[in-house]
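Shown below is the structure under consideration.
And now, subunit A:
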Amino acid sequence: MKQVKNVSEVFHWESQRQKGCYFEARSVVEVIKSDVVIVGSGIAGLRAAIEAARASNSRLEISIVTKVQAMRSHSVSAEGGTAAVLYPELGDSFESHIFDTVKGSDYLADQDAVERFVLAMPSEIYQLEHWGMPWSRREDGRIAQRWFGGYSYPRATFAEDKVGFFEMQTLYDTATKYDSIKFYQEWFATSIVKYQNKFVGVTALDIKKGDFAFFKAKAGIIATGGSGRLYSFATYGYSATPDGMHMAYKAGIPLKDMEFIQFHPSGMVPSGILITEAARGEGGILLNKEGERFMKRYAPEKLELASRDVVSRAIITEIEQGRGFKDEASGLEYVHLDLTGIGEKKIKERLNGIREIALKFRGIDIISEPVPVRPVCHYVMGGIDVNIDGATSIAGLWAAGEAACVSINGANRLGANSTAECLVWGKITGELAARYATEKQHEQTPWEDVMMEEKRIFDGILHGSGSVNPYEIRDNLQREMDANAYVFRTGDGLLHALKRIREMKKQDFRHCEDKSRRYNTNLKDVLEVEGMLEVAEVVLLSALTRTESRGAHARRDYPNRDDKNWLKHTLAFRTEEGPKLDYKPVVITKYQPAERHY
Partner candidate 1 sequence: MGDKIMTERKIMMIQYVTGILSVFLVSVHLLYQGVIVPYEKAISFSQVLSLYRHIFYGSMLEILLVVILVHGFNGLRIILLELNQSQDWSKAVDIITVIATVVTIAYGTRTVILAVFGGVS
Partner candidate 2 sequence: MSYVKLVVQRYDPERDEKPRFQEYIVPYRKGMTVLDAILYARDYLDHSIGVRFSCRMASCGSCGMKINGKPALACYTQVSELGTERIVVQPMDNFPVIKDLATDFEEFFEKHKELMPYLVREDRAEQENPKSEYLMKPEELERILQFTYCIKCGLCYSVCPTVGTDKLFPGPQAIAQAYRYVEDVRDEGGETRLNILDNPHGIWRCHFAGSCSAVCPKGVDPALGIQLLRRYVMRGKAPRKKGEGSKPFTK
């Protein structure tokens, strides 16, 4: 293995002054040079890093820039499974997985991408296994699978109910094997730097020390995950803010299909912590206040295992019709997820993690008591617009995982497909980025942009002044989203929220009370809130414009799917006045849109 040291060059403003560049504030910006820079260290980011290291035979230097410590990305909280066709001899098939995914997406998925995804998945499962993943096993020593919502075969590969956690640890541990992968932990990437629409690098802020650096690289991958913290009732950790999406958006890449936000049927009340779909896959049932298994009225065939959008709408309908319970402390209404029929043995074997969570956070033992649940923000189907290879419109820049929208999830993602997507496009983009970086040279650096970004952060925010508490802005934003862009939406509600968000954008929150350099999370949070506002605006505007109901986007005022006008992807481009929308067609190969029944 070739041992390569990181080359740092120091940029002196004196030389740039002669060229007439903009400078101020601080005299130098550190440059950290590598071949491939990956932003984000979740499943997609780590998978991409390992693939880039493998594909280049460790000849390339790979930097992972992550705002958390690498193994703490929110992928750790994925619980139930990763879908793959492992047992065709027992009746599963690629066609079935493709069709289930397309149907689940309400026909908005690009079918060529879905096909590529499904075909690539089995070897990803085996690859993780070969790297040490503790998949749960069948008696004969082979990998076990279970039922998940929206599937016609039990193809969710699982490792107890901590799938994402184990995948993260396996990938992180495996990444430590490669000396060519260097982690920049707790570095907050702030902007993408490009030159003539070619990728040059990213700027980032070292949270630990307060330094600002330019990560110069030949190729880049954005793998920063979803934006679920636009909502306060979310399964997401606090770190799941749309930083990567915002960076791409600012760099001129459109955000695609952002109106489609998945609400998982079972978020535990009141914290929103996820109760995995596997709980229903293993036999859990949903009950309303009258003790009725209401799913039989909404999805007579699949019942609780209908796709997530269907189950979530059913729960909200029950609640709205007065058949829900009410949590006095938080005011949230909910239904019961009853797992008592599964049996103690199976629960301890396969749902150990959620049993622990329910006991610890709610004092409920799922073996004997039902869990209070309601739909909870869980996934963003949309994301950075990329092609089937995960490539963005900037040459040399890819995006993978939840941050990207390939799109295989269309209007509604099936459970167990998200970790799977991260693996597949992590690998694809890692390999392509490595190949690109091997062939190309470093681009010229537009120092002006780097210095402007530095000035924005330090002069604009760290040393800026203002009167509005940024955390209050964040809380208000989340309240608006919770209220108006939830499971059911209306034109009025979306418009109201959009207006409110635009007001907030103008407010005076871009400042730091904490002026210290070390571990200044205040500074990072203000930058996050800025991104959240812009991305929320895209979500609301896209949702407002799409006058139909499809998948997770359910409009009260337009309750039907409208394939004639809306079988197309939304694209949002950033302009000074706000998002500008455009559309592009859906790729349909084999499966013509049809009505969905579960």
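A few points about this structure:
Basically, a residue touches a chain if its C-beta (ideal position, glycine included) is under 8 Å from a C-beta of that chain, and two chains touch if they have at least 3 such contacts; residues count from 1.
Selection rule: all candidates are chains of the complex that A comes from, given by their letters.
It should be emphasised that the depicted structure is a prediction, and the values quoted were computed from it without experimental measurement.
Here subunit A is displayed by itself, and among the listed chains 1 or 2 from the same complex, it touches 2.
Residues 54, 68-69, 71-74, 76-77, 123, 125-127, 129-132, 134-143, 160, 162, 165-166, 169, 173-174, 176-177, 185, 208, 237-239, 270-271, 273-274, 329, 357, 360-362, 469, 471-472, 475, 512-514, 516-522, 525 of subunit A touch candidate 2 in their complex.
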